[in-house]
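All protein chains but one are shown in place.
Labels for the chains are A, B and C, by order of writing; each one numbers its residues from 1.
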Amino acid sequence: MQITVDHVIRFLERAAALIREHATELTELDTVIGDADHGTNLNRGFSAVVVKLDALQDGDIGTILDVTGKTLLATVGGAAGPLYGTAFRRAGALLAGRHAIEGADIAAALEVALEGIIERGRVQRGEKTMLDAIAPGVETFRSAIAEGKSLEEAARCALAAVEEGMRATIPMQATKGRAAFLGPRSIGHQDPGATSAYYIACAMVGLNVDPPSDQNEAQLS
Amino acid sequence: MQITVDHVIRFLERAAALIREHATELTELDTVIGDADHGTNLNRGFSAVVVKLDALQDGDIGTILDVTGKTLLATVGGAAGPLYGTAFRRAGALLAGRHAIEGADIAAALEVALEGIIERGRVQRGEKTMLDAIAPGVETFRSAIAEGKSLEEAARCALAAVEEGMRATIPMQATKGRAAFLGPRSIGHQDPGATSAYYIACAMVGLNVDPPSDQNEAQLS
Amino acid sequence: MKMLINAADTVVSDALEGLAQAHPGIVRVMRNPDYVVRTDAPLQQQVAIISGGGSGHEPMHIGYVGRGMLTAACPGAIFTSPTPDQILAATYASASRAGVLYIIKNYAGDRMNFEIAMETLLLEGVPVASVIVADDVANPMQDLRRGTGATIIVEKVAGAAAEMGASLEECARVARRAERQSRSIGVALSACTVPALARPSFHLGDNEIEIGIGIHGEAGRQRTTIAPVAQIVDQLCSALVDDLDLRAGDRTLALVNGLGATSPIELYIVFYEVARWCAARHIVLARSLVGNYMTSLDMAGCTITLMRLDDELLQLWDAPVCTPALRWGV
Partner (left out) sequence: MKMLINAADTVVSDALEGLAQAHPGIVRVMRNPDYVVRTDAPLQQQVAIISGGGSGHEPMHIGYVGRGMLTAACPGAIFTSPTPDQILAATYASASRAGVLYIIKNYAGDRMNFEIAMETLLLEGVPVASVIVADDVANPMQDLRRGTGATIIVEKVAGAAAEMGASLEECARVARRAERQSRSIGVALSACTVPALARPSFHLGDNEIEIGIGIHGEAGRQRTTIAPVAQIVDQLCSALVDDLDLRAGDRTLALVNGLGATSPIELYIVFYEVARWCAARHIVLARSLVGNYMTSLDMAGCTITLMRLDDELLQLWDAPVCTPALRWGV
């Protein structure tokens, strides 16, 4: 199957909805090992993205993702703004001019987005950041597509990997971001950025089906 | 009987002891309708008086009271410092050069002390201040002496009047001092200054007997 | 209650030593009796401007000693008026033949202690005048008004006049004018903790605030619930403007003062609302001051002071000042 502009817009709307729904949870996680703003900031950013989407119905996928990245950059601030902003902009650059994409395109876009985060954050896996959720998801997605799995199937596998990666941040000691200041005290708490990455990944799954019912959304939380 | 320099020194020492013992109570009363310093301040002042007493064993009663007043003035601050300081200095001036005094002298000294408080505080009875405890005490003492009562008997009657006057401040609305800022909210609380006046009066009673035993002190509290 | 202190009974002396070490070029701190005096005092032919009051209100008064403001300040024990000994010692260290002006906040204790000092000075023939600051409109009765934020303005104005060589009468006149043109009122979000007491002097519930509080840990006149700042400012400013009879076109100075535990960002928000409130009534905020200028230990909340300005008061306010806590033009 192919992913169209409509799908991408729906993905972004769902991501925004999930972030809004979980803003308090994200901020609470950030209270424990950060500065209590992750949910507030991402919610501000994704709400701004949604406002922009209306004008982009006729745009291409690359433009939509680039505008999303720019909007996140301009409105989120903190660490998450540059990281997610860079990721979306890189993906957007790769998909410039495209109105329909398929599995391999998405895998490539995720790959450059991931590189963007690694470069911008000067981060490796194991440092207790969003990367620890995103990287396994991207890898899993790429392999699944390479193995010939359906888009939906690949996305579901990737989401499971993201979730696992998110949980894996709990026992880690942070060495990047604000939690790193806490040293050993950062151990035992789930990383807020890994958690927001999980909710964004949730929004990607089932893109080829109708927007999730309330029940679906409830399952995600 | 006659009151000598020794008696006066003993009175001041007992007053200091009682103020020290009740400093917290006085400060607590001052917390409710004042600024939480009355006990602390008077305790600082009377402790300074006690230090001065050693050098005054050979002085006359007037000098001792004058030094007491000056010391309170110099160390107490707040409203209580000028009021008690003025009272002691006025009594000291009246009794200048005297080494022994009797009932009528004491009544006269209390009278000028009272006047000092009224002048310094520009205060009348019924304004919920120390005056409401001191004034009835002074009057009662003077009448008792005029009626020919013994010094001890007069002092006991006066103390009862002081205590009654102190309690009478509870239902009053303050119109002088810090409690006045509270307006009607000052009603229902005993005035700290009236209470310290009561403890000082306690120290005057039984001047012709030995310093009070622990038990006596316990009864006072 | 936690505080950054060594012990309750060394709070004032430790802080005085701290001030002395932090501003050696501006003030000298003398001990027993305690006072703070300009390093260049006594100044011949300059009226000495002296204030004082209980400690716990820093930077008032000790932080306002310096060129163009106070010649000396007398810090009492926490919330306790200074003694006549302190006041006289500060006076002898400051006063020239031009005389001395006492700026006294309207508290029984402050008034009596300064009065006793003045009685002594009169006997000694030292020219002395005084101004009583009673600006807090929380109490409707004029003589029951506390001296609060206006004290800083009066000290600044009198100090500027003295620095310009004004006579004692002249200094007293401008000080009284500044006082009469100023009104204040405060709101507390929490009580303060007197170190010797070691617990807050009153309790406010999670949603309670108290309007018309003083600066000595005393409770206010009215307890109400927390509301958006715009509403609180409306209530406070209405009281001030009514009492001072401020009208459209009047120029004013606004002081938004933190009581010790309120953050600067909140004070700027309060100031914004004061500015909006005044602008809506065409009251001109010609000058302003936002920050911790007169605290009440660790009380959370603020006071607002409004002063009607004219050219003379404006000029005195703008005159150079160099103290630990207020500094401009030098």
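Structure notes:
Heads up, the rule we're going with is that a residue touches a chain if its C-beta (ideal position, glycine included) is under 8 Å from a C-beta of that chain, and two chains touch if they have at least 3 such contacts.
All of these numbers come straight from a predicted model, not from anything done at the bench.
Although it is left out of the displayed model, the omitted chain contacts the following shown chains in the full complex: A, C.
Take chain A: the residues that touch the chain left off the picture are 27-28, 31, 33-37, 40-41, 44, 73-83, 85-86, 120-121, 175-178, 180-183, 185. Along chain C, the points of touch with the absent chain fall at residues 1-7, 11-12, 14-19, 21-22, 55-56, 58-59, 63, 189-190, 206-207, 209, 226, 228-230, 232, 260-273, 275, 285, 288, 290-292, 295, 297-298, 300-302, 327-330.
In this text, only the chains that are shown with their structure count from here on.
Looking at chain B and chain C, not one chain touches each of them.
Put simply, the C-alpha centre of chain B and that of chain C have 33 angstrom between them. In this assembly, the C-alpha centroid of chain A lies 55 Å from the C-alpha centroid of chain C.
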